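Here it is, the structure, as structure tokens.
The complex is shown incomplete by one protein chain, all other protein chains being positioned as in the whole.
Order as written gives the chain letters A, B and C; numbering starts at 1 within each chain.
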Amino acid sequence: MKRRYVGKMFPYMMKMLVQKPDTIDYPHHHAHVAEHFRGALKFEQDKCIGCKLCTRVCPANAISIEKVPDEEKKYKAIVFMDKCIFCGQCVDSCPKKALHNSEDFELASMSRDKLRREI
Amino acid sequence: METTAETNVYETENLLLSRLYGRFPALEGAGAVTAKRRVFLPVPMEHLLDVLSFASETLGYSSLCTITGMDSGDCFEFIYHIASDESGVVLNLKTRAPKEDPVVPTVLPIYNGAIFYERELEGMLGVTVKGLPAGRQYPLPDNWPAGQYPLRKDWKPEMLTETATEEK
Amino acid sequence: MGLSLFHMLVFPGFLFLGALSLALEFADRKLYARMQNRVGPPWYQPLADMIKLASKESIIPRNADKHIFRAIPAVALAATCAAFLYIPITGAESLYPFSGDLIVVLYFLTIPTLTFFLAGWFSSSLYAELGAIRAMTQFFAYEVPLYMSLLGPALLAGTWSLSGVAAFYNAHPALTLVNLPGLFVALFATQGKLERVPFDIPDAETEIVGGTFTEYSGRYLAMFRMAVDSELAVMAALISAVFLPFFPVNPWLGLAAFLVKVLFVVFLLTLMRTALARLRIDQMVSFCWKVLAPVSLAQILIDLIVKGALHV
Partner (left out) sequence: MGKIVVPFGPQHPALEEPESFSLLLEGERVAAAAVALGYNHRGMEKACESKTYIQNIYLLERICGICSHAHSTCYVESVESLAGIEIPRRAAYLRSLIGELERIHSHLLFLGVAGHEIGFMTFFMYAWKDREIVMDLLEDLTGNRINYGMNTIGGVRRDISPEQCERVLKAMDQLEERTKYYQQVATEEETMLGRLAGIGVLSREDGLRLGAQGPVLRASGVARDVRRDDPYDAYSELDVRVATDTHADVYGRVVVRVLELMESYRLIREIVKNLPEGPISVKAPVKIPAGEAISRVEAPRGEDVHYTRSNGTDKPERVKVRAPTLANLAAITNMIEGGYLADVPIVIAAIDPCFSCTDRTVKLVRAESGENRTIDWQGLRQYGIDWYRKQGIDMEKIKISRKDM
């Protein structure tokens, strides 16, 4: 049997006491995200050809592509951020690379309506 | 799908099948090796327990992975997935029960840990598992309306709303 | 009359104790957080917690005895406030010293534990009752070692008055070293009294949810929280009065020395709760009787021998 101690972590605790904390004071300091983070969707209108492949592959029915009225071959995307599960399958499936994930993850809102984004 | 020219590739799998055929001649030729370490074998309901206990005691298939119950249109199909620790082979025993009177025997005496798998068959498919001790249903909630079995193909979520409104 | 009212309500009574206990709670939480490599709460967090709790709805269970349910937290708070009046703060002399006040303080300090038991028992909730029983079981385990550990130094000083004990060790600082085993026992017993890790068994949240306080909410819970915090302050003050000498004559210096000593005791208590895991009730009881009780007995023995040898 190995030796047993009471308060084994004591030395490490003392080290931590004088070290800079690992956590951050979040809303006041910005949280860091990785380079290719899958955050809120971004849409480039001029690339979209309106094939609607993204709406078909979406597992959560979170995106819809609509034609901009009175304009030739111009489409807008409506993303329901409350439904989106950030899987990025629409980004993978888009043949013209009109969609991409941004690093924006701070999506909390007091109202569900605000999470319906026309982009 | 049939086991013909691939004898050398699927040596363990074919050996397993031949041992099963040797013990239960009625099953001869029914089995299929679909991939490496994956054997499917249809078994009539009356032989099921015998085959399971033979596989578990003699062949070393001591681990019951799960029991899949499904609605195949005209009947219910049950698949008992059992695995061997030594060879890593998963033996899938398929059996059927008529839709009018779906009854399967419990495998609890052979696989003591099967209780939740069998409760799930009862709850989700409405199958009677003969010999299963009484207990709380799983995984549906206690106030789930009787006679609603979500995994049956004719079941739609709307049915639940209708019944529930009637109850009100 | 006016002066004693001031003593009771402002200094060293209610207001000072309140401020001190919130400050100590902050120190405890901040140290705890920093040792865990976290940022920890801002300085006003304990006060903010109290205000938030007090402004919340207080729910009283239907089956609970309403009057007792409401009265208990106030009794707990009153008992710790009363105990604090007899502890020396600005110097070796407390406000109302008399022979035997050490015993009175200890008795005042058992009242909060009893109220925890009553609170749990009258909540008519399973978890609270379990917590109450655990609080009582634990009470019988740590109380005797705690008394004996404080008895030793008093025996050596030859007085039952806290001020007398303080004055004695102020005169003979070297004799404090004799009482180190007693300090060890008192620190552990304090953790039991305050229901903190490793002895937070009566309100172990992963086992019995909120323990004795499960049914408490709103201002009644706030009052309980305040009582626990002030109990921490009183216990720390008591330990520093008995085991840590150095009481300057100047009252301001005395106050500063008091604060430093209390902070030091809280630091030791925080260390214990950071470095240890929660014990099970049976392990706790056997630890108290097999380790703490013999050590405190040995402490008394040592004190008696030293007293005999030095003829003090």
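Just so it is clear, contacts are C-beta pairs under 8 Å (C-beta built on N, C-alpha and C of every residue); 3 or more make two chains touch, one makes a residue touch a chain.
What you see is a predicted model, and the numbers here were worked out from it, not measured in a lab.
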| item | value |
| --- | --- |
| Omitted chain's touching partners, listed by label | A, B, C |
| Sole contact to the chain not displayed, among B:62, B:106 or B:128 | B:62 |
| Sites on subunit A contacted by the missing partner chain, in the whole complex | 2-9, 12-13, 22, 33-38, 57-60, 85-89, 92, 101, 110-113 |
| Residues belonging to subunit C that touch the chain removed from view | 35-38, 55, 57, 126-127, 130, 133, 197-198, 200-201, 204-209, 274-283 |
| Residue ranges of subunit B at the interface with the undisplayed chain | 1, 34-35, 37-38, 40, 62-66, 68, 70, 79, 81, 83, 85-90, 92, 111-117, 124, 136-141, 143-145, 150-151, 157, 160-161, 163-165 |
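Convention: only the chains that are shown with their structure count from here on.
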| item | value |
| --- | --- |
| Centre-to-centre distance between subunit C and subunit A (centres being mean Cα positions), rounded to whole Å | 49 |
| Inter-chain centre distance, subunit A versus subunit B - centres from mean C-alpha coordinates, in Å | 41 |
| Between subunit B and subunit C, centroid-to-centroid distance (C-alpha), Å | 62 |
| Contacts with 2+ other chains: residues of subunit A | none |
| Subunit A residues touching subunit C - in the complex, by the definition given at the top | 6-10, 13-14, 16-17, 19, 21-25 |
| Residue ranges of subunit C touching subunit A (in the complex, touch as defined) | 31, 33-40, 271, 274-276 |
